[in-house]
Structure formats: C-alpha cells, structure tokens
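The complex appears here minus one protein chain, its other protein chains still in place.
Moving on, here comes subunit A:
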Amino acid sequence: MSAATAAISEQAPIPEDNSHAAHANPALRDEGAKLGFRLTLPAQILVLFIAVFPLLMQLYISLTDWSPLSGLGWWSAWSLWNNFANYTDLAADARFWSALNRTAIVMIVCVPAEFLLGLALATLFADEFPGKRIFYSILLMPMMVVPAVAGYMFFMLFQSGGPVNDILSALSGFPVTIAWLSDPTLALIAVMVADIWQWTPLMFLILLAGLVGVPEDQIKAATLLGANPWQRFVTIVLPKMKTIIIIALAIRVIENFKIFDTLYIMTGGGPGVATETISVYIYKVTTQDLIWGYVAAIALAILIVLSIAAVFAMKRMARAREVTA
C-alpha cells in the first residue's frame, strides 16, 4: 500500500497555506509553523523509518550484487556495485515478464468479476427482503477467513477426489476426476475462483455503501420522469457512485497485483510456473536463490508501476469528486 499512501500524502494540503489567513502577523505565523513542526516531528520520524529509509535502502541494494551470503553488512554493499546489471537482467528476464503477464491476467479476470458480482449483490441488498441480515452476515464471511486458511480450503476443494469434482459428478452423472491443480490452465482458474470468492464481499461492502448514498429523491424524480430501472441505474446511480467505484477498483487492483498467500498455498506457483505471479516469483527468488540485490530491483520496479497506477487513479478520483460533488 505504500504507493497509495505516497499518493495521498502528495495531495494533503500544506499546513502553511492555511496559516496565512489565520495569522497575518509574520512573527505569530513563524511561531505557529515551528510549533506545528515540533508536533508532527514524531510522526515524521516514524514515516522516515517505515517508508523513506527502507525505500532508499532498497534502491541502494538494487544497484549491487549484495546477498546475505556475501559476508558483508548491507551498508558495505557498494563494494559489490554492478553497473545496473540487476535492471538490465530484469529487462531480459523471461520468467519475470511471464509472471507479470500472468498477474495481469489474474487481475483482468478477478477484479471485473469481483466488481460485477459485488455490484449485483449490492443492488440486491439495497432493497429489503426477508432474511436480509442473515444473508448479509454469510456474505461477508469469506472476507474474514484468514487467506492462508482459505488457500488450504480451496486446495482441498480442488483435489481430484475433492468436493468440486464430486459436485460436478453428481450434476453430470459421469464420474469427474479432473486434476485441477496439476493442469496449468485449470490451476490458474482455481486460483482465480478462490480470489473471487474471498474478495467479492469487500467489493460488495464498498459498493453497497456507495449505493445507499445515492439520493433517493433523485431516483424518485427520475422514475416520475419515466426512466425505467435500467435507465435509472445508468443515468443516476452509476454516475453518483463514480468516486466510490474508482476507490473500490483501485483497492482491488493494488491488492490483486500482490496476490500471494492463498495462491501459494494452493499451488505453490505450479504446476511448473503456471500460476507463478509476481509476488510468488519474488518470494522464490528471495528464499531459494537468495540474490537480494536482484529482488530489490524487481520490487522497486513494481513499486514504480503501482505508484503510477495509484496516482492516475487518485487524479481520476479527484476529477470525479469535482463532477459529482
């Protein structure tokens, strides 16, 4: 989430701007600024250590061949300077690009699926129906399952003798013994099913909040003017929900890009590299190959990509807010 936080802090108002009006007297203003600096100092130091320092350290290591096995402290990594070899390697690393590609495929399938399911459910739950509260609780449950547990659950469900095949057998009347997690395509599908199962509720929750915030009298006004339910949805509900839709999509895109725990427990990135996403790849390079300089370079590259995406989303959001406010 550091990319998103960075983008938010960029947009935060600069305190000095506000103090101009409040204190016409320059001496008072300086005093106010000083006090403000002192009051925010602890937080600034904290940010320095949790965001800025690791980032710089990562940048530093990414320019070297340093690894924990090199026998050097990380601060002496400069002696292993490698003339940006990590970055040139990265550009030529077919496994990296295929992992990135696969991550993008997962995202392109999962996020829209979660969005559409979440929106449909939110539309359903915006009205009253019997048993709504119970269904509401049930619906939110997947989100509360620990991802590792969810991973193990789906691992069991998709075994060749598991419940998924049992259900398919019962429905089709033929014995189905698909080896879901050992087939490259099916394994990817299984992993995406698990992600959609776990994260549709979050999408639903955010979109429901947006949906109930749509002014009811505007919907009534549209109805009185002859708009049918679909027209009302397209012309009133969706435009009013624009900001919240962008937020929901941004959260899921960023999170989905980092998809790891459930997936790793289900397939370990396999069979072969068939479900190896960017996080799985980084994890393997970190723990198996131990080339940390290279890992730092990969992570930094991804951070930059995500940051650009986040800034873009924030800009869109600010514009949407201007329009709908």
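In this text, contacts are C-beta pairs under 8 Å (C-beta built on N, C-alpha and C of every residue); 3 or more make two chains touch, one makes a residue touch a chain; residues count from 1.
Following the convention adopted for this analysis, contacts and distances are computed from a predicted model.
> According to its UniProt entry, is the unseen chain "NADH-quinone oxidoreductase subunit J", "TonB-dependent receptor", "Multiple sugar transport system ATP-binding protein" or "O-phosphoserine sulfhydrylase"?
"Multiple sugar transport system ATP-binding protein"
> Pick out which of A:Gln218, A:Thr286 or A:Ser307 touches the chain that's been left out of the picture.
Touches the omitted chain: A:Gln218.
> One chain is left out of this view; which of A:Arg102, A:Lys240 or A:Lys284 touches it in the full complex?
The one listed residue touching the chain not shown is A:Lys240.
> Over the whole complex, note the residues of subunit A touching the chain we left out.
Given the touch definition above, subunit A has residues 215, 217-218, 220-228, 231, 235-236, 239-240, 323-325 touching the missing chain.
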